[in-house]
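A single protein chain has been removed from this complex, and every other one stays in its place.
Let's turn to chain A:
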Amino acid sequence: MPDYKSVTVTKGRGGWGGPLTITPTDERPLIYSVTGGGIHPVAQRIADLTGGEAFDGFSSSAKFEKIAVAVIDCGGTARVGVYPMKKVLTVDVHATSPSGPLAMFITEELFVSGVKPEDVQEA
């Protein structure tokens, strides 16, 4: 059984929200990358530092309840809202602010943006 660690994710240049503390658990082990081109380096770094399982949401499907954090490369409309709406911690690698029809769900407690790998540090 893995021994999970915590990371702190802070907003990057031009970003918004956070900081978020991410700690995978046995119930929620997945570092869920919903990004183009496979697992994003930000998701990989979160997985490496926490012991969570990096998971490519576009190549296979996961049980939603198992997601510890969603890493997205969203341009501001859809994914930025979907995961916070479902109360999933959300990291956008693009520097977006709350916007789109689901903006009301995007809060500093659930969402951080503009994140690069160096913005992920051991807690």
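The rule is simple: contacts are C-beta pairs under 8 Å (C-beta built on N, C-alpha and C of every residue); 3 or more make two chains touch, one makes a residue touch a chain; residues count from 1.
Simple rule for what comes next: contacts and distances are computed from a predicted model.
Chain not shown in the complex: UniProt lists it as "PTS glucitol/sorbitol transporter subunit IIA", one of "2-oxoacid:acceptor oxidoreductase subunit alpha", "SpoIIE family protein phosphatase", "PTS glucitol/sorbitol transporter subunit IIA" or "Na(+)-translocating NADH-quinone reductase subunit B". When the whole complex is considered, the residue among A:P19, A:P41, A:G76 or A:P117 that touches the unshown chain is A:G76.
Touch with the chain that is not drawn comes from one residue among A:V34, A:V71 or A:V120, which is A:V34. Residue-level contact of chain A with the missing chain is found at 34-37, 57-59, 61-62, 64, 73-79, 82-83, 86, 94, 96, 99-101.
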